[in-house]
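With one protein chain removed, the remaining protein chains of the complex are shown where they sit.
Read from first to last, the chains carry the letters A and B; within each, the first residue is number 1.
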Amino acid sequence: MAGAAPGGGASRSEVYRGSGPRLLLPAWIFIGVFLLLPVILMAVYSFLTKEFRGGVIWEFTFAAYDQFFLNRGLFGDEPPTIEWTYLGIFWRSIWQAGLATFFCLLIGFPTAWYVATRPVSTRSVWLFLITIPYWVNLLIRTVSMKFLLRDTGPLNEFLMWTGVIAEPLSLINTNFAVQVGLFYSYLPFMVLPIYAAVERYDFALSEAAADLYCDSWTTLRLVILPAVKPGIVAGCILVFVPSLGAFLAPDLLGGAKTFMIGSLIEEQFKGAAGNWPFGAAAAMILLTVVMGVLLIHARAQMREDG
Amino acid sequence: MDQKNIAVDVDHVVKRYGSVTALHGVTLDIREGEFFTLLGPSGCGKTTLLRCIAGFEDVSEGMIRLHGDDITPLPAHKRPVNTVFQQYALFPHMTVLDNVAFGLARRGWSARDAEGRARQVLKLVQLTDFAKRKPGQLSGGQQQRVALARALAPEPQVLLLDEPLSALDLKLRQAVRVELKQIQRETGIAFVFVTHDQEEALTMSDRIAVMSNGHVQQIGTPREIYEAPVNRFVADFIGETNLLEVDVQTVLGGRATVALPGGTVIDVPAADGAATGPGHLSVRPERITPTDGPGSVTATVDSHVYLGTDIQLHAKLDDGTPLVVRMQSSGADIPAQGTRLALDVEAGAARLLAD
Partner (left out) sequence: MAKTDLRRFAGFRVTTWLCLLVLYAPLVIVAVYSFNASTSITRWGGFSLKWYVDVFTGPEAPRFRDAAINSFVIAIAAATCATIIATAAAVAMNRTGRFRGKMASLALINLPLMVPEIVTAVASLIFFITIGFKTGLMTIFVAHLVFCIPFAYLPIAARMQSVPDMYEQAAMDLYATPWEAFRLVLLPLMIPGILSGFLLAFIISLDDFLITNFVKGAGIETLPTAIFGSVKQGIKPNIMAISTLLLGVSVVLVTLSWVIGRAGQSRN
């Protein structure tokens, strides 16, 4: 029969069968041309030679990666040893992002659980309250945190008023401030996926566990956590990935000692001191790590789904 | 059969999904003005066949003709057939009237004419007062009638109904059966009705096609299907039956002599294709009766189920074959477990199957 695909006729139950590729064309054009292509171009740039006033010279070199990973001495003539400056920044980024993820989970899981176990009538109001801050401009939220943590800011004033401290704490420009900023920026990202997982959780499982002599915390550990694990993992990724490349929190709340990879990259493209190939290489390294995390997650999920 | 009277001609239709074959060369024709039912268990291919006729599925091989014209390549919206969907699929954002007029408007009717016709059809299903409501404000039974009205409004050459009663509760379902049959007679449109409910099929249909595993097992009137099943599947699926393994000695002119388990030889009607050798005899439980005489078979009672007017006995023949016997409960003693019973098999009501 005409039109029948080999191995059996395709189903016509899909209403607009055959128009799939056509309908996706705009998405392919815009994301393909204005994101995929630029990322590929950036990869190419990371292997080019830097020009001093910003920009590149089209000559192939490993110099950017060499500079990131290896130390060849002040004049570049010593035998290469590992360069710790940038790896240190990278490590600090991973550490800060990991810590932010941990704290978000610590606060986010009980919150998600509590909201998801509210009666249906009030649940959406709770959820609404949790999501609102997420929709408030990230810059404004970070500025608010900066204002709150200033030496003469409301937090210090409050602590001095209560007598807990005599002198203002210098909170701003510390790793602590950056950590608070990251935590504050991405906390809703942790709550929402866990909430979705808890909402799907079948409480008959808890009843079964209780019936089989589990107390509530044992039930949490042995039954609930494994059941909502996909939500927890998703939440952790949603917090970790943007924290790793964060720019606003380290830039506004931190200082020179709290430098993270996002600021390192940004610096290479701003002003005359920039180094485009080096910035592109750093961005490539960040992208590789992030894609690695996402890929591992995707594969684990696929294995679990069978 | 006169070619002109055939509304739908399904000609060796094969439907494959990848490596799975849902329809294995189905051939049947549906006559004009007929209430035709596709009956079978879920997964037998009945809904797939209906969707092939409607145009929601391509057929992999074969052809479907509507009044002699090949409609196989036509998409759903170019086929003059309409469907009543299982979940009704009433457009929730439109009023009842707009739902019913939808098909007419697509066929190019003016808004005025379409509304007039829609109101006329709503009258047929007794929903005139609900024209301006949204489907969500109607009861299940009312929604079902709107779905029927919407599909009837464009006067399709064939109306397809995909288990339209399954979402209704039992009482309503029985009332709607009568109503549906009446509307079918009044409109004279051929109905193709899909169901897994044999009672529905037997009470409403002019003819039934029993399907299983993508094959048509038997096509016939409800009476033919019930009383003269051709094979084990049909005998077992329609109503309740005992399938006895028998030794067929002779087959001649629609009758056969068979040896029952235990050796008694009886003369029974035989389906086309029945052959000598080992075979299966279908005997309905109500056609087996305890007797004081020697009987055709003997069985040992295992248990009984009290059904009000009837008692159902579960017994075993001497060779271990399970046997169900249905006897009237009035007056009779219930045989205790372990009782040996002599039973008569009513030869005229039994049927040798073609397997």
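To be clear about the criterion, a contact is a pair of C-beta atoms (placed from the backbone, for glycine too) under 8 Å apart; a residue touches a chain by one contact, two chains touch by 3 or more.
Predicted model, so just to flag it, every value in this text is computed and none were measured.
Student: Give me the visible chains that the unshown chain touches, in label order.
Tutor: A, B
Student: Among A:Pro21, A:Pro79 or A:Gly271, choose the residue that contacts the chain missing from this document, as touch is defined above.
Tutor: Answer from the full complex: A:Pro21 touches the omitted chain.
Student: Write down which of A:Leu70, A:Leu99 or A:Val143 is the residue touching the left-out chain.
Tutor: Candidates A:Leu70, A:Leu99 or A:Val143; residue touching the omitted chain: A:Val143.
Student: Considering the entire assembly, which residues of chain B contact the chain that has been omitted?
Tutor: Where chain B meets the chain not shown: residues 54-56, 75-78, 81-83, 85, 87, 89-93, 102-103, 106-107, 136, 150-151, 154.
Student: Could you pull out which residues of chain A are in touch with the chain that's been left out?
Tutor: Per the touch rule, chain A residues meeting the hidden chain are 10-11, 13-24, 26-28, 30-32, 34-39, 41-42, 45, 55, 107-108, 110-111, 113-115, 117, 124, 128-133, 135-141, 143-148, 150, 152-154, 157, 183-184, 187-188, 191, 203, 206-207, 210, 216-217, 219-220, 241-242, 244-245, 247-248, 252, 261-262, 265-266, 269, 276, 279-280, 283, 286-287, 290-291, 294.
Basically, only the chains that are shown with their structure count from here on.
Student: Whole-Å distance, chain A centre to chain B centre, using C-alpha means?
Tutor: 58
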